[in-house]
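Before any comments, here is the structure.
Just one protein chain is left out here, and the rest sit where they should.
Each chain carries a letter (A, B, C and D) given by its place in the written order, and its residues are counted from 1.
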Amino acid sequence: MIDTPSVDWLALSPTLALLAVAAITLLGAVIVPRSSERAFSVVVSLAGFATSAVLAGIVFDRSPEASAVVVESMTRDRLGAFAAILIAAVGIAVVLISAGDGRRSHVGEYYALLAAASAGMVFFASAANLMTMFLALEWFSISLYVLCALDTHRRESLEAGLKYLIVGSFGSGILLFGCALVYGATGELGFASIREATGADDPLFVTGMAMILAGLAFKVSAAPFHMWTPDVYQGAPTTVTAFMAAATKAAALVLTLRILVTAFPEQDEIWTIAVAVLAVASLVIGNLAAIAQRDLKRLLAYSSVSHAGFLLIAIAADNADGGTALLYYLIPYCAATVGAFAVVAARERELAQPVTLSRLEGLGWERPFLGIAMWWFMLSMAGFPLTGGFLGKLFVFSAVYEAGWWWLVVIGVLATALSLAYYLNVVRALYMRSGEIGGTVVAAGGSPPRDLLLDTAVACALVVTIGSFFLVQPLVDLARDAVASLPF
Amino acid sequence: MMGPDVPWYLAIAAILFSIGVAGVLLRRSPLIVLLSLEIMLNSANLAFVGFSRLFGEMDGQVFALAVMAVAASEVCVGLGLIVAMARRNLALDVDSLTELRG
Amino acid sequence: MVAGSWVCLLAPLAGFLAITLAGTRITRRQAGAISTLSVFVGFAGAVVALVDAWGRDTDDRVELTTAWTWLKAGEFEVGLELLVDPLSLVMMLVVTGVGGLIVLYSNGYMAGEDEERRYFAYMAFFVFSMLLLVQGGNLLLLLVGWGLVGLASYLLIGFHHERASAVAAAKKAFVMNAIGDAVMVLAFALTIAHIGSLDYGVVFEAAESGELSDTVVTLLALGLLGGAVAKSAQIPLHTWLPDAMEGPTPVSALIHAATMVTAGVYLICRTHPVFEAAPDVQHLAALLGLATLLVAGVVALVQWDIKRVIAYSTMSQIGYMFVGAGIGAYGFAMFHLVTHAFFKALLFLAAGIVIHHLDGEQDIRRMGGLRATMPFTHATFLIGTLALVGIPPFAGFWSKDAILASALAEGGVLGWILYVGGLLGALLTAMYSLRLYFLVFRGKEAAEAAHPEAAAAHHGEAPRSMTVPVGVLALGSSITGLLLIPGVWHPFEDWLETAVEPLVDPSTGQEWLTSALAVGLALVGSFLAWRAFRAGRELVAEGPVRTTLEHKLWFDELYDTVFSRPAQAIAALVRDRFETPIVQGGLDEVAEGTIRGATITSSAQSGLLRTYALAFTVAVAVLTLVFLVVR
Amino acid sequence: MGHLSNFLVWVVWLLAAAACIGTGLRVVTASNPFSSALSLIGNLASLAVLYLLASGEFVAAAQVLVYAGAVMVMFLFVIAYLGGRADAPWAGGTRLIQTASVISAVALLAVTFVALMLNAGGRLSDEAEVTRAFGSPAEMGRLFLTDHLLAFEITSIVLLVAAVGGVVLGMRSRAEELLDAGEART
Partner (left out) sequence: MLTTLLIFVPLAGAILVWILPLSRESTGGVALLVALAEVGLWLGSARNFDFASDAQQYSANREWFEELGISYAVGLYGFQYWLVGLTIVVGACAVGYGAWVGRERARAYFGLLLFLIGALVGVFAAQDLIVFYVFFEAMLIPIYVLVGVWGGPQRIKATITFVLYTMAGSLLMLASIIAFGISQGTFLLSDIGTSSNDWVFLGFLAAFAVKAPLLPFHGWLRLAYVEAPPEVGAILSGVVSKAAVFGLVWIVLPHFPGPVDDFRTLVLVLAAATLVYGSVLAFRQPDIRGVVAYSSMAQMGLIVLGIFAVNDLGLDGAVLHSVNHGLVSAGFFLLAGMIETRAGTGLFSGLGGMAKGRPILATLVLTLGMFTLAVPGSTNFAGEFAILAGVFDRGWGYAAVGAAAIVLAALYALRLISAILHERRGTAVRDDAGDLVGGELMLLVPLVAILAVLSAWPAGITERSFPADEPATFIGSQEGLGAP
């Protein structure tokens, strides 16, 4: 007779809540009449994401000490909970934004997949062994592949889906092989046990580590593993892009931090360098390429690459401050990203065509609220003061400076200067025309009735973006607690 | 253990892996690319099985089994996508997917 | 004494502010009245102060009053303070007295001029500035007044601002003076660096006690001299004065004859301890004065513009003053300043009447025979001329000869050079002055022929407001000389001695000898002028000499080629070769470079899925290899 | 006896390995998807043999049943459904890219080989002694329900998601219908 292990349901609850959402909305797609399908799914999703966030909060509160769930399958700790809250919050925002999209088909499925993906990410962020890590990765990746391709009537959507699927699977294939090698070198799957196991300089081990790093860097979309990002971000439905840009990055980075610190601390003098190099590459390539972009989604994609660079700097610092900085940075970053894509979505629905910089012209005057919001999101991404983005960068730089890598600070600073070129370009497009002040771009689709839910989402994003500047300390304290569970 | 010992398995695994990689890099038909991906995953599986034999731990085999499921799921979604593309009369040729670029 | 001096200083300022702020709410005549009144109030203040001072015993005639701290930084502190002593009292009287008369005269002269208000405001402002200059209780305030009179002169020269030549002349004057100011600023900075103060007392003390090293004192003296030369239109900074005649005639009379241009002399006398501590510089001053005296004299021989002739004579007379100050005959220099103020103002104003009469005609070739039509003017002008030439008993005689006598008393090479030069100058003075007088007033009535309409317009003399001041000045020119009769009665000298102790004291004998020589030469000069006039010849025959003189010895051309042209060229060069291409253009270069890089980077994003995978693979291979190597 | 069976195992192993690599190459090189799909089946089968020899009975079984059976059948159906359209040009891109691809693949192989061989014969060569139960379905089941419970659950979730995804993408969406209708009208 097999005695099934005792399961810590609280630790799983955030994931389960989201899975429940997925299930219910999926059922809803079948049984609820089409007319009310959307409303039903939106309400359920909101409730579910909120619940999951609350549960994650409870977990955060109740687990000052890290503890393994089901023999090193996952860790219950504040880091995971923090990520869960972040992801759930992003999820809520995305649902609010999505409510107004003109989706005609797969409504229920859309929300189901969204919830499923979030569930996967939440689990991924607190995975504790290679197997669960890989499976969770596939879990949310596959959901995302489908989401990207969901607009089967749009060529770009399909193209994005296939590209993401193939390159993604390729990446996970390499990740998997890496896992195999690490397993082969240590005979262990659990992160902690891997650390314990001998053979730090075992060639198999470092090879595997390299492949795992590559696979994760792919998810973080750090150069040179970033090349799928622009295409997929541009082709996917804007709401999905928003979700990917914010949530995926958060989850992937948290796990990268977790695995590097818990499983590979012995090799840190190797991987810190590697991460630093990846960071620099991302900063350079992301910022340079972004300058050349005209399509806003693509521009934001590249900007997300450069942000991956900044975040990796925090990881390269390889100290508690770095971790804290990473988590803090994620807050304004996610807010600004989701907000920015929300504005893009709004414009897209108004013009019924892809949003380019030129098509953005005058938005600032026609939709003052969205304009100002977008303005601040850009400032936050550029790291201007009065936005969390600034303190995020500051914190990251300080951390890495304390780690003694002053040259990373310099590069980061220069990259920031470079990034202004395109962020300010967006602001320019919002408010300034080479021509006369005022005037409006003709709205092809005819401007739709203002979307209250979307505006709410934008407002929340704005509040977080700016609030995280003024209330930095409390947030940093949370991040500090979250990182405390890592063995720095 | 009878027959060749673990490194031989691993060698095969490595070879298969790079064959799969080469397939992904070279072929234009998304179907065959999918198949190549399968090969990559399977090579990993082989490595896992080999290692689990090496350590006498069955985690590796469990992992391999899970991977099969994952591979199946990827194929499922991939085929779905391909079908959808075919339905939209898009050329089944990854090189023709250059709408998104720059 | 203190109260008087404050009244004297502030009354004109009040007048200036009143007119400026009142704007169009007052009529032009009212503006004139306010201005005149304010200056005369200032005069009254000066007189009060004088009487007060006169009453005191000689060593109690110096008073320093501070209103408040003007500028303070750490140790360094400068008060807004007035210094009242015999020297400044003399200047106050001259400035307000002569100034008042000239302003009064302006009421008639400027009648009908639009923007008359502006004119009178400026006049009041000038008087205020001049008073600040002479009353300022420390070097910095002196510099302030110094700069402000420059400003006033700029404003008044350029009063007819729609006339390009006037504007140009005004700029020229201001810039020349700015150079002087700059030099003085530098000298003062030097002083502060060494003794941390600009108070007269401290500086003089340091100069005399040798606390300031010789070099420093010399530099300081040079700085002051630079300012003085610029302000008093001495060589080499003299070229602005003739052009300054673009201003209205009363302005020329007040600023460019009576007061401002003589400030340099005042400066030397005021700061004589410094100069005495640096004798070389002081002698340099004397020599510059001599040079100017002669150059101006000869140039004046060939000028055709009535005002320019007088302007050059002003330069040369100031040359005399510099000679005096340069050899330490401060009393005489100041005395010549006073008398000169009278008769030169007189000449200008008389000339003004003539010009006014001829509707602004200034070319003496188109004048002549005015004696008949305007006897009064003729009489006064003649008095002025004689005073200038130095015919006893007119003022110029007493003052100029005293200076020459001092040169004689000074002795030595320097003394003799100055003496001879000075006498030669007396000859020249007589020649050009009489030439002017003859051409304008004697001979056939060329003027009437040239200006029938003018003859019709004005019948004879000018209005009362103009003739009265001229009369007063004529009187002054006739009698002020009597304040200094060598060996007999010299109150002026004694009065100043308490403030500025002269270095030389010519004996009465030297005085009379010099006078005899000077008057003799003057008569010779007059005779030459008369003969030339009768023969209808010019004093200087056609030829290279004459052209050189007509071009004022090429000074303007020289400065143009040496300074202003190169400066402008450099400016243009900097703008076209550095600013535009490099500073402005450099940025574009950077931008283009960035964009090029951007396009390259993003074109690597070919959209070909397999290349993405390829990049991935390569990266992994490299990463693994590196890890394997460095592990 | 031991020698003989050992020899036999070697033979079988070599055959399987050869088949494995051969079919693998065929998959990548075959010009039309159908044949490469078939050769993948062969590949999987030969892999199953290898698993068996590495005493992974259950894995081998699963490989044959689930994989070679179910999945590949799905594959073949799709290929059949697509028919001629399934055939894409063999390879593409510039010569440079192709060579680069091959080189990088080989490089990867080399690197992994090095990594393996560096301690082949050493740690990698002394296998642990295992019981008969090793790799048996029972054992697997136990592990799935104890240590790897979550992994097991996740696997099922992944499959579920994939199924949904496949359906969603596979079936013709209303948006497409409307679009086509529009195109038809015009």
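Going forward, contacts are C-beta pairs under 8 Å (C-beta built on N, C-alpha and C of every residue); 3 or more make two chains touch, one makes a residue touch a chain.
On a predicted model such as this, the values are computed, not experimentally measured, just so you know.
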Displayed chains that the missing one touches are A, C
Candidate in contact with the missing chain, chosen from A:61, A:269 or A:402:
A:402
Out of A:416, A:465 or A:485, which touches the unshown chain?
A:416
Check the options C:572, C:600 or C:630 and report the residue that touches the missing chain.
C:572
Give the residue, chosen from C:10, C:33, C:48 or C:167, that touches the chain omitted from the document.
C:167
Among C:55, C:412 or C:586, which residue is in touch with the absent chain?
C:586
Absent-chain interface residues of chain A come out as 324, 365, 368, 379, 384-386, 390-391, 394-395, 397-398, 401-402, 406, 409-410, 413-414, 416-417, 420-421, 424, 427-428, 431-432, 434, 437-438, 472-473, 476, 480
Given the full complex, what residues of chain C touch the hidden partner chain?
20, 23-24, 68-76, 80, 115, 118, 132, 140, 143-148, 150-151, 154-155, 158, 161-164, 167, 171, 174-175, 178-179, 181-183, 185-186, 188-190, 192-193, 570-572, 574-575, 579, 583-584, 586-587
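One rule holds for everything that comes next: only the chains that are shown with their structure count from here on.
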With chain centres defined as C-alpha means, what is the inter-centre distance between chain B and chain D in Å?
5
Would you mind pulling out the distance in Å between where the CA atoms of chain A average out and where those of chain D do?
30
At which residue positions does chain A touch at least two other chains?
131, 135, 138, 142, 145-146, 149, 152-153, 161-163, 166, 170, 174, 177, 181, 184, 203, 206-207, 230-231, 292-293
Counting only residues that touch at least two other chains, what does the list for chain D look like?
92-93, 101, 104-105, 108, 111-112, 114-116, 124, 147-148, 151, 154-155, 158, 161-162, 165, 168-169, 172, 176
Given the complex, residues on chain B that touch chain C span 21, 24-26, 28, 94-95, 97-102
Flag every residue of chain A that touches chain C in the complex, lowest number first.
162-163, 166-167, 170-171, 174, 201, 203, 206-207, 209-211, 213-214, 218, 224-225, 227-228, 230-231, 267, 270, 273-274, 285, 288-293, 302, 418, 421
Report the residues of chain A in contact with chain B in the complex, numbered from low to high.
130-131, 134-135, 138, 142, 145-146, 149, 152-153, 155-156, 158-163, 165-166, 169-170, 173-174, 176-177, 179-181, 183-184, 187, 189, 230-232, 234-235, 292-293, 298
